[in-house]
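Every protein chain except one is present and positioned as in the full complex.
Order of writing sets the chain letters: A and B. Residues in each chain are counted from 1.
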Amino acid sequence: MATAAIEIENLSKDYPFGFLHLKRKTSLEGLSMRVEDGEVFGFLGPNGAGKSTTIKLLVGLIFPTAGTARILGRSINDISMHADIGYLPEQPYFYDYLTAAELLDYFARIHDLPEQERKTRVDLMLKKVGLETARKIQLRKYSKGMLQRVGLAQAILHDPKVVILDEPMSGLDPVGRREVRDIILELKKAGKTVLFSTHILSDAEMLCDRVGVIVGGKLRGVGAPDEIVGMKAQGMEILFEYAGTDASLKPLLSKTTQTGRRYHLQIPEAELYATLQQLGVAGANILSVTQVKATLEEYFMHLVEADRAQAPAVEVSGK
Amino acid sequence: MISGASRVLLFAALLPGFAGVWRLQKTIDPERAAMYQEQDDLVLRSGPLLKAMSLEYAPLIADLYWTRAVQYYGNKHASEQTNIELLWPLLDVTTSLDPHLIVAYRFGSMFLSQQPPSGAGKPELAVQLLQRGIGANPEYWRFYEDLGFVYYFELKDYHKAAEAFLEGSKKPGALIWMKTFAARISEKGETLETSVMLWSEIYNSTSDPTIKQNAKIHLQLLHAQADCTELNQLASEYEKRNGRHPRNMREMINAGLLPGPAVDPAGYAYSFDAEGKAHINAASPLFKEQARNQKTP
Partner (left out) sequence: MRRAWVVALNTFREAVRDRVLYNLVFFALAMIAASILVGQVSIGIEEMVIVSLGLSAISVIGLLIAVFIGVGLVSKEMDKRTLYALLAKPVRRWEFLVGKFGGLVLTLTVNTAAMAIGLFLALKLVKTSGEALEGPVLVAVYFILLKLALVVALALLFSCFTTPLLSILYTVGLYIAGLFVTEMRTLQSDRMSQALRVAFRWLSYLLPNFENFDVMGAAAHGRAIPGMLIAQNTAYAVLYCAIVLTAAAAIFTRRNLK
């Protein structure tokens, strides 16, 4: 059995808060999970659920109150392990008096890359994230999207085996998001392990081999996106146009939602053939037929509501 | 990463560090003391320059210099050194920075004018300082008192002294004896009575401990002086009766001229020298003070 790239055992974090720091707020409770070698793992959850906390614990920015974790078999307390991981912070900010090239060079030196390799890697990264033309411009002049890209560049600069990204798509326009998605897919193809957190469910569905859902500081479910939702097709949806006035269609039409001349109709799968025939005979123009599945979003909302019912909706924040 | 326990250990490791600092400091101190022994240092002596540099903190810096002046004098006095040449520049700077620091003028006038080793022996500088004080604080009558003091005691210029007292007596709040002094001095010059009154006035009016102590000692010396004069008179009486001068106090007491041993304000009995003149006992602390102030009865 391969060692997992990331192993987390019973990781917990709480913060003192309130007057005189006497009370404690739990932002992560007893998290246990694995991220296998070479997989793309998505960390999902609403704001303040504990995704960022987990990531910061893994990367050594904060320290656990209980529990342990290992990356590539080495404890998170082991600084030398950092040579094999890359990290993109949430809403990254870098020294604004440096240019992109200078920043990457600085980080490359921190990574002990030899001089020739430094130059090559920096150039390669800049090209990969599409910042080649902006390499000599000071970071203070960069847009949010550009900063995100620099962040990504510095995360993979040293060709790490494990890449950890905190909300990599946040603040990006559709083009930017597409580019990040492509880079993640490239990393997967190269055999890297990628862990990223997001609250954009469609991205998770598209990219991840497995997802973990965190709500209220606790892990609620782990598995492939389909599995986790316990998917079963819930029916079929027909999109059609009809301009006629056939009275026999009336009962059918009453079950539809109408926009202009277009109708959406949801029916159980078993009734599909019969309905299509009926529409065809009436002269309706069938535009599309699709399967309706429970989505990650519904599952997600269900979990969030369940959690909120248990505890008051206080945002758990590590700040 | 280090655990909580290691953190405590780390802080504990600072203890030997501080021990090292302490030892090092002990070696640095004598080194620095040696450096500064040959020559006292007051690098910036220019009052106007310092004033320009101080911006609005001049009075604060004046206070610092004033503190230094007092310490300087105190150190010199305690170690019985005779060279007090830095006192004038220190006070010069102090009063340039803060012309209204009254005590600096009063302190300065006293210790600049007195003869070494208890003073700098520069009465002219004292006069200069006081005149600056008067210039900046024209309604403060005590400066005239100090001025008259300097003229009377050190410069022996009774005309100027009387003038000063007279001028001061006109200022608001001046006490009545200023006029009396003016008259008395212009009439009789230096007398024991006047001196006692002047020193008493200083003693009563000041709150500065150094000045007070100085006044006290002078009063004691004057007291002793008066005692000795009286003792000499009694000694002459003894000589008249017995044909020779008294050799010691015992003889005077046996002769009925004294009810008991005459002691100076410090509590030591006076002694008689070979010519039968009364002096302060060499064992008395006043003896040392007398030598300092070079006032022989």
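Just so it is clear, a residue touches a chain if its C-beta (ideal position, glycine included) is under 8 Å from a C-beta of that chain, and two chains touch if they have at least 3 such contacts.
Just so we're clear, the structure is a prediction, and the values are computed from it rather than from any experiment.
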- Task: Can you work out which residue in B:Met35, B:Leu192 or B:Ala283 touches the chain that's missing from view?
- Result: B:Met35
- Item | Sole contact to the chain not displayed, among A:Arg24, A:Arg109, A:Lys141 or A:Arg308 | A:Arg109
- Item | Chain not shown: contacting residue from A:Gly60, A:Gly145 or A:Gly171 | A:Gly60
- Message: In the whole complex, not just what's shown, which of A:Gly45, A:Pro89, A:Pro168 or A:Gly217 touches the removed chain?
- Response: A:Pro89
- Note on the structure: Absent-chain interface residues of subunit B come out as 1-2, 4, 7, 10-11, 13-14, 17-18, 20-22, 24-25, 27-28, 31-32, 34-36, 39, 41, 43-44, 46, 48-49
- Note on the structure: Note that subunit A touches the chain not displayed via residues 15, 56, 59-63, 79-83, 85-89, 91-95, 97-98, 106-107, 109-112, 151, 154-155, 318-319
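Definition applied: only the chains that are shown with their structure count from here on.
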- Take the average of all CA coordinates in subunit A, do the same for subunit B, and state the distance between these two points in whole angstrom. 85
